[in-house]
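Removed: one protein chain of the complex. Kept in place: all other protein chains.
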Amino acid sequence: MNPLIPLFVMIPLAGAFLIMITGRFAVWFGRYLTTLILTVLAAFSIFSLAVTGENTAVYKVGGWEPLNGIPIGIHMVMDGFSVIVLCIINIVGVLAALYSIPYIKRYTSENYYYSLFCLMIGGMNGVVLSGDIFNIFVFLEVSAISSYALVAFGVEKNELEASFKYQVLGALASFLILLGIALIYWKTKTLNIADIREVFSTGYDRTYYLFVQILLLGGFGLKAAMIPFHAWLPDAHSSAPSPISAMLSGVFIKAVGIYVIIRLFFNMFIVTENISILITVMGTLSMAVGVFLAIGQWDIKRLLAYHSISQMGYVILSTGIGMILIARGKSPEIAALAIAGGLFHLVNHAAFKGLLFFNAGAIEYSTGTRDLQEMGGLAGSMPATHATSFIASMSISGIPPFNGFFSKLIIIIAAIMAGFYLLAALAVVVSIITLASFLKFQRYAFYNKPENKDDKKNKEVPLPMVFSMVIMGILCILLSLLAFPGIRETILEPAINILTDPLKYSSLITGS
Amino acid sequence: MTTIVKKTTQLMAGLVFLYGIYIIIHGHLTPGGGFAGGVIAAGSFILIILAYGSDFIRLTRKEHGSTMYENLAILIVAFLALSGLFTGACVFFLNWLPRGTTGELASAGMLPLYNIFVGIEVASSIVTIFLALVIFKEEMSE
Amino acid sequence: METALSIIITLMILGAIYALHARDLLSAVIACGIVGYGLVICFLLLKAPDLAIVQIVVETITLIIMVAVVLDSSRQEPFVKPDLQGYIAIVSGLLLIILLFHFFRISTSALDDFGRTTLRMSEAYIKGAADRTGSANLVTGVVFDFRGYDTLGEATVLVTAVIGVLTILRIRGKK
Partner (left out) sequence: MIVYCLCFVLFLTGLYGVLTRRNLVKIAISLSLMECSLFLFLALIGYTEGGIAPIVDPADPVKNYVDPLPQALVLTAIVIGLATTAMLMAVIIRLYRKYGTFDIREIKELRG
C-alpha cells in the first residue's frame, strides 16, 4: 500500500479548513499555503507517475479486507490512467494558484477564494483516486459545489446568473448520477467498481444495462459539457475569475467528466457496441458544433470556452472509436492507438487551454476588457503574453512543432485505420476552422491596433502571472515528446493497458 | 416578536439543544448520530434567532465566529481520520481505539468521537448558513 | 405495507404537482413540505429511524430558508400566457417523461421485487458487524467505520456549502 494515496485528498482539504480558520487573523496566509500545498501535491503526483507504471496500487480505507472476495470498505485505486489525470490536476493547479496571487487581489475576501480552490483540488483528487462509485459521487459534489461558488466569486449580475444556470444543470447531473448508482446497487448489491464488473460479467439484462449507461452518460456528460448538455459551460467558464476558468476548462471537465466516463465505460461496464456508437456520435457533435459556435464570438473567454467543447469532442470521439473497435473485438492495436490519441489530447488540452485562459486573464488584467474588438496592438506592450499565447494558439490548432499537432495526428490516423474516413476528414476540417479562429484572436488582440487608442497604459502583468504562463508554454512544447517511443511506453502505455484489458482492473479486487 | 414568544423560546431552545446533544452522544447505540443531532442542535439556535430577530444579530454582529467552530471541528475529524496513519498499521481511517462491549456508552472505538465532532461541525455549519442569510437581509435593507 | 406506501407516495405526487402549479410561491413552498414530511413517514415505514430523524429536521430547516427567501419577495407568480417556446417546452417535457417512464418500467422489471432483496456488499455490515465495529446502531457503523471516508466527504460538502454561501452573500465582490 502506498501511504501517499490518502494524502492527495487529505492535504488540500485540511489546508482549506486551516485557511478558513487563520484567514481572520492573517489574510496573506492563504495564498502562500495554497501554493505550498499544491507544490507538494504536484511533487507527489510526479513521484507517483514515476513509480506507478504498470503496478496498480489499491488502498483499502479503514483497513477493511475483502470478505469472501467481496470488498466491504471503500477502495482507493491508483493506476496508470488515474495517475496521469492526477498529474494534470496538480500541475495545472499549482500554476493557477501562483497565477492567482496577483490576480485575485482585485477581489474581496481572498481567503474564501483560496479555501474553495483547495476544496476543488481535493474533490477532484478524490474523484480520480476513488474506486467506489458512491465515493466518486460524494467527491464530485465537493468539487462541484466549490466550483459553483467560484464561478459566482465576483457576485456581479452575469456571474450570479452563470452560477445559477450551472447549479441547476449540475444538480440535474448529480441526480441522474445518483439514480444510476441506485439502479446499479439495486441490481448488483455492491458499489465497488471492480466488484460491479464481476457481477455484470456473470450476465446482464440488455435494456437495464442500456438505461443505466444512458443515465450515467447523461450525468457525467453534463459535467463534461458534451454537446446536447453544453449550455452551462460558456457562461460559467467566461464568468469565473481567469485562474478558475483555466482550472474549470483545463482540469475540471476532464477530471469529473471525461475521466469518470472513460473509467466507468471501460472498467465498470462491459463495452457494448450501441453505447460506444452513441459516445462517438456525441464526441463528433461536440467537436463540430463547438467550433461553429466559437466562430462568431468576440468575447475572448467565451471563444475559448466554446473551443473547450470542441477539443473535448476530439477526446471523446477518439475514445469512442476505441470502444467501438473493442466491442467488435477486432484489431486491438488500432483501438489502443485511438485511446492513446484521446489520452494524449486530454493531457495536451490541459496545457494549452490552461495557458490560453491565463493569457485571456492577463489581457483582461492589463486592459480591463474581454472584447476582442476593443483591444489591439498588445504585441509590443505585453511580450510574454504575446509569445505564450502564440505557442498556445498554434498548439490548439495543430501546427507541427507543438503538442496539439501530434495528438490530433494520432487521432486522425487512428480514425483512418479504423475505417472512419468521414470522421477523420471532419477532424481535419475542424482543426482548420480552429486555426482560423485563433488567427483572428492573435490578429485582433496583438496586432490590429485601433485608432485613437494609446497603448502606454497597458503594461506586462506581474511576475507570478508571467512565470505561470511561461511554464505552461514550455510544457506545451515539452509534451510533444510524449508522442515519441520510449517516453510514450512509460507514461501512456500503462493507462491504455488498464483500459483495454477487460480483466486487469477487476482482478485488482479479487486478486486473481 | 412578543415577550411570550421570546420567553417560551428561551425555555424550549435549551431543551432542544439538550436533545440534540443526547442524540449525538448516543449515536452509536440508538437511532441518530452526528448529523441528526447536529441539525437538531442547530435548530435550537435557529429558534432563538427567529424569536429575537435583530436583537440577536446586534449581539453577534458577524457570522465569522461560527465559521471558525465548524472548520475547527472538521479539521479535528480529518486529523482523527489521519491518526490511523500514525499508528503501527499505517491505515487511513483506522478505528484503532478499543471497541469495548457493544451496547455500552463508551464503546465502538472512534465512532463516538467522530459523532461528536461531526455533530459540532453540522450544527455550526447550519447556524452559519442561517446567520449569513439573516445578516445579508439586514445589511441590504439598511 | 406496499399499499400504505403507495398511498403516501401518491399523496406526495399530488403535493408535488400542486407545488409546481400554485400561483402563490408561499403555497408552493409549503406544498413542497408535504413531499418532505411524507418522506419522513415513508422512512419510518421502511424501518429507517435514522433517516426519519435527519429528514424531519433537514426538511424543517430547508422550509425555513425557502420561506425566508419567498417572504422577502412579492410572492405572487404573475400569470403569463405561455408563448410558443413555453408550449414546446411543455410538450417536449411530457414526451421525455413518458419515454423515460416506459424505459424505466421495462428495464427494471427483471430486478428484485420490493421487499425481496438479496445481499452482497452489506452482508458483512449485518452479520457480525456489531463485533467488527462495536456499534449497536448498524447505520452509524456503516457511516463512520466501513464508509467513514464518504462521511468525511459529506461533512466537507457541508463546509464547502457554508464557504460558498458566505462567498455569494458578500455585499461587494470586487474592490
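A, B and C are the chain letters, set down in written order, and residue numbers restart from 1 in every chain.
Just so it is clear, contacts are C-beta pairs under 8 Å (C-beta built on N, C-alpha and C of every residue); 3 or more make two chains touch, one makes a residue touch a chain.
Here the structure is a predicted model, which means the values were calculated and not measured.
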By the document's own contact criterion, which visible chains does the hidden chain reach in the full complex?
A, B, C
Of A:Ala26, A:Ala43 or A:Ala182, the residue in touch with the unshown chain:
A:Ala182
Touch with the missing chain holds, among A:Phe44, A:Tyr59, A:Tyr103 or A:Tyr148, for A:Tyr148
Those residues of subunit B that touch the unshown chain are 29-31, 35, 101-103, 122, 126, 129, 132-133, 136-137, 140
Across the whole complex, the chain not displayed is touched by subunit A residues 134, 138, 141, 145, 148-149, 152, 155, 157-158, 160-165, 167-168, 171-172, 174-175, 178-179, 181-182, 185-186, 191, 235, 239, 296-297, 302
Can you list where subunit C touches the absent chain?
1-2, 5-6, 9-10, 12-13, 16-17, 19-20, 25, 28-29, 32, 35-36, 39, 42-43, 46-51, 54-55, 58, 61-62, 65-66, 69-70, 72-73, 77-78, 80, 86, 89-90, 92-94, 96-97, 100-101, 104-105, 108-109, 113-117, 119, 121-122, 125-126, 129-130, 136-139, 141-143, 147, 150-151, 153-155, 157-158, 160-161, 164-165, 168-169
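We adopt the following convention: only the chains that are shown with their structure count from here on.
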Taking each chain's centre as the mean of its CA atoms, subunit A sits from subunit B at a distance in Å of 36
Between subunit B and subunit C, what distance separates the C-alpha centroids? Give it in angstrom.
22
Check each residue of subunit B and list the ones that touch at least two other chains.
67, 71, 74, 78, 81, 92-93, 95
Among the residues of subunit A, which ones contact at least 2 other chains?
13, 17, 20, 61-62
Can you name the residues of subunit C that touch subunit B in the complex?
49-50, 52-54, 57-58, 60-61, 64-65, 68-69, 72, 130-131, 133-137, 139-141, 143-145, 148-149, 151-152, 155-156, 158-159, 161-163, 165-166, 169, 171
How about subunit C: which of its residues touch subunit A in the complex?
103-104, 106-108, 110-112, 117-125, 145-150, 152-154, 156-157, 159-161, 163-164, 166-168, 170, 172-175
Subunit A residues touching subunit B - in the complex, by the definition given at the top:
1, 3, 5-6, 10, 13-14, 17-18, 20-21, 24, 59-63
